[in-house]
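Got a structure here, written out as structure tokens. Questions coming.
What follows is chain A.
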Amino acid sequence: MHSGWLSVFAFLVVSSLIGFGLLAASRVIRVRSKSDSPLKHRTYECGEEPAGLAWMQFHARYYVVAIFFVLFDVEAVFLFPWAVVLRELGSAAFVAAVLFVVVLMLGWLYALRKEALQWQ
Partner candidate 1 sequence: MAVNGNGSGDGRKRLPVVDEGALAYDHPLYDTLLNVPGLSVATTSLDALLNWGLMNSLWIFPMATSCCGIELMAAAASRVDLDRMGTIVRATPRQAEVMVIAGTITVKMAPRVKTLWEQMPEPKWAIAMGSCAISGDFYRNLYAVVPGIDTVLPVDIYIPGCPPNPEALMQGLLRLKEKVALRRAGKLPPHDDRPGMLDVTRPSIARLLDPARDRALDQQQEDSALNASSFDRSDEPEDGEERAPDQLPDAIASTPPAEIEALLRDEFGVTELAPKDGAPVVAADKHVALARRLRGMGYQIFVYVVATHFPEKTGKVVAPERFEVAYALRTVGAGSKLVSWRLKLEPGQEAPSLVGVFAGADWQEREQWDLVGVRFAGHPDLRRLMMPDNWEGHPLRKDYPADKACPPWR
Partner candidate 2 sequence: MGYFIDSLKAMATTFRQIFRKPATYEYPEVIRPRAERLRASFALPDDENGELACIACMACEKICPSQIIHIKSEGKRESPVTGKKRQYADTFVLDLTACIGCELCVQVCNSNAIYMVREQEVPGFEREDLVLNLERLRANAKSKTAAWAKGTVLQEMQELPKAEKKPAAEKKPAPEKKPAADATAAPPGDEKPAPEKKPVAEKKETPAPAAPADATPAAAAPAEAAPAAEAKAAAKPDAEAKPDGEAKPKEAEPAKAEGAKSDAAKEASA
């Protein structure tokens, strides 16, 4: 168990070597331009002069998505241990989990009726 994570660590090192190694290889063989035109480093906007920065405030409308994600992911966190030991615990656990999810789905239904899941 302990050793498994060590292997994962080693694997990550290997994959990082591949990721950064490609960049390093490209550093050796890639060309440098002799031109130092400011146009080259300008943000691509179809050849136009960029209208302001992209780092601006705008309404992303992801608030509801984020809430739902947290909701359902937390539910998943509860369900995973339950899924593993379902056999040992028997039907009481099954019924309990069904009740839990029914309550959750009531919330989902409420959101559906309130049209919180509409993207226009």
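For anyone wondering why these and not others, all candidates are chains of the complex that A comes from, given by their letters.
As a working rule, contacts are C-beta pairs under 8 Å (C-beta built on N, C-alpha and C of every residue); 3 or more make two chains touch, one makes a residue touch a chain; residues count from 1.
The shown structure was predicted, so the numbers you read here are calculated from the model rather than taken from an experiment.
K.L.:
Determine, using the touch definition above, which of 1 or 2 touches chain A in the complex.
P.N.:
Contact with chain A is made by candidate 1.
K.L.:
Which residues of chain A touch candidate 1 in the complex?
P.N.:
Per the stated touch rule, the residues are 27-35, 37-40, 42, 44, 46-49.
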